[in-house]
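Excluded from the complex is one protein chain; the other protein chains are retained at their positions.
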Amino acid sequence: MNRHLISAADLSRDDALLILDTADELARMADRPIKKLPTLRGRTVVNLFFEDSTRTRISFEAAAKRLSADVINFSVKGSSVAKGESLKDTALTLEAMGADAVVIRHSASGAPQRLAGWVRGTVVNAGDGAHEHPTQALLDAFTIRERLGRLAGVNVSIIGDIAHSRVVRSNIHLLTKMKANVTVAAPPTLIPAEIEKMGVRVVHSLDEAVKGADVIMMLRIQLERQGKLSFPSLREYYNTFGLTPERLRRANSEAIIMHPGPMNRGVEIASDVADDPRRSVILEQVTNGVAVRMAVLYLIGGAHNIE
Amino acid sequence: MNRHLISAADLSRDDALLILDTADELARMADRPIKKLPTLRGRTVVNLFFEDSTRTRISFEAAAKRLSADVINFSVKGSSVAKGESLKDTALTLEAMGADAVVIRHSASGAPQRLAGWVRGTVVNAGDGAHEHPTQALLDAFTIRERLGRLAGVNVSIIGDIAHSRVVRSNIHLLTKMKANVTVAAPPTLIPAEIEKMGVRVVHSLDEAVKGADVIMMLRIQLERQGKLSFPSLREYYNTFGLTPERLRRANSEAIIMHPGPMNRGVEIASDVADDPRRSVILEQVTNGVAVRMAVLYLIGGAHNIE
Partner (left out) sequence: MNRHLISAADLSRDDALLILDTADELARMADRPIKKLPTLRGRTVVNLFFEDSTRTRISFEAAAKRLSADVINFSVKGSSVAKGESLKDTALTLEAMGADAVVIRHSASGAPQRLAGWVRGTVVNAGDGAHEHPTQALLDAFTIRERLGRLAGVNVSIIGDIAHSRVVRSNIHLLTKMKANVTVAAPPTLIPAEIEKMGVRVVHSLDEAVKGADVIMMLRIQLERQGKLSFPSLREYYNTFGLTPERLRRANSEAIIMHPGPMNRGVEIASDVADDPRRSVILEQVTNGVAVRMAVLYLIGGAHNIE
């Protein structure tokens, strides 16, 4: 297996399955009284975050600590990077200090890829610009497989800000590789050109997207990333692309509802839908995120140790 | 024992005694060469701080680490909460990630109580608005009992900003439950209406409060919480409600001096009093805080494990 995880696009089907199966085993550990494994004892995982993302940072931190790794958090604000140090020098410095794995979140697409070219240790992409967020796609695939028993042939509809979402790109790469049928839906201004070439169906209404779906994946409206709104108003967005209980009735009766979080309740999703005890798997996604990240760190961060 | 610690008001006398007795045993551990117990190994404690309080956060962090828990610090600034996520979604997300206990500091009274209604894990209130700060009251009770040998019948005078202090409210609840005699003293503008109903004596001069006291607990003037001063000036405050060596002579010769910290030297307390080697127990309070928080995490955070 590759010693980095940069993108779902580059991940082979076999490696993806290995990660999902390993996560399956690790998830069972969460029920034991002692949730800790000694696997990465003596190894150091650095969370190098150029963007704030407490949720993702904590998920990786919890995953690494359950594998007994030492975790060092490096938030870039006020660091030497802010004093003008290059990404390369930061990367080489962390490696020289003994970082075995660097988990990087960066606003620039491609930053994790460049990092991986500089260091001998492991690099895990925790989200880069509008490019990819591969562990999110893996935890989504894990959750779908766990709930529906399979990925092949499953109808997955992804709805929202398709144009600015790294979550979407990673999910499309991984899900199509796993033979799922992917539909994306958004207002025309939030659909990137030529996305059909990625092997997905494009629709422009929520109703069309929901109809026949086994999985409805709602995206966060990321106001902070868009600069300005590409649609008239949040209320208008809710009225046309928000997932309400009424609209949900058009989906298969067993369809599950997903969201990468954090949610804007009343914008892209109604609270009653988000909290649906039978269909919403949003909190399961969070739980599975820790297991999937443990699997990733275990397989690529500790490989030289395990063999 | 309840699996949360939200308020001293809700704490039974027996549970309070159990915490104090357990803290007593744990405090002895601090003298051993290895100060660590394996009790909470594999458990995750999240410090969820919506207000800055390095002192309280570090005390809980040290307590959890000495019990071998994994600790994750979550300061809300720049987090998804700042992006508009609700407290409930944050809480459920942390639980889904495997947080066994959440230690919460929040500017809104009642936030820990609401949190406890949402999660299955343990919630510990580390201070909520002007409501409660129960571990502070427990460490204060611990310190008094350790120094004076008892709580029942002890005369405790609490002096300062009674109106805005969660420390005072928690202390009144706990100390009266323990049969101590509590007096509060402040300028009239800093005394809340109807506080006598909590079973305390109210006086309006420092001299009256100090006279006959076994314990003199000075409060921090929290300029940042008041918005504006309720008294003419800091110098004026010191002249009338600051604890000076001269005023201290009216107390019992064995009276001890307490302060929850951080101190404003020369405002609510003279430096000579704060540093009195025989009577000031201010640093003992800090030390006991770690032991009391260990006891709380041990008893409620690890209960299902220990039995």
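We just call them A and B in the order they show up, numbering each chain from 1.
The working rule: contacts are C-beta pairs under 8 Å (C-beta built on N, C-alpha and C of every residue); 3 or more make two chains touch, one makes a residue touch a chain.
Keep in mind that this is a model prediction, so the values were computed, not measured.
K.L.:
For the chain left out of this view, which of B:58, B:148 or B:202 touches it?
P.N.:
Counting the whole complex, the residue in contact with the absent chain is B:58.
K.L.:
On chain A, what residues meet the omitted chain?
P.N.:
41-44, 46, 70, 72, 74, 78-86, 89, 92-98, 305
K.L.:
For chain B, which residues reach the chain that was dropped from this view?
P.N.:
Its contact residues with the unshown chain are 30, 32-36, 52-55, 58-59, 61-62, 65-66, 224, 261-265, 283-284, 286-287, 289-290.
Methods note: only the chains that are shown with their structure count from here on.
K.L.:
Between chain A and chain B, what's the gap in Å when you average each chain's C-alpha atoms?
P.N.:
Here the centre of chain B sits 40 Å away from the centre of chain A.
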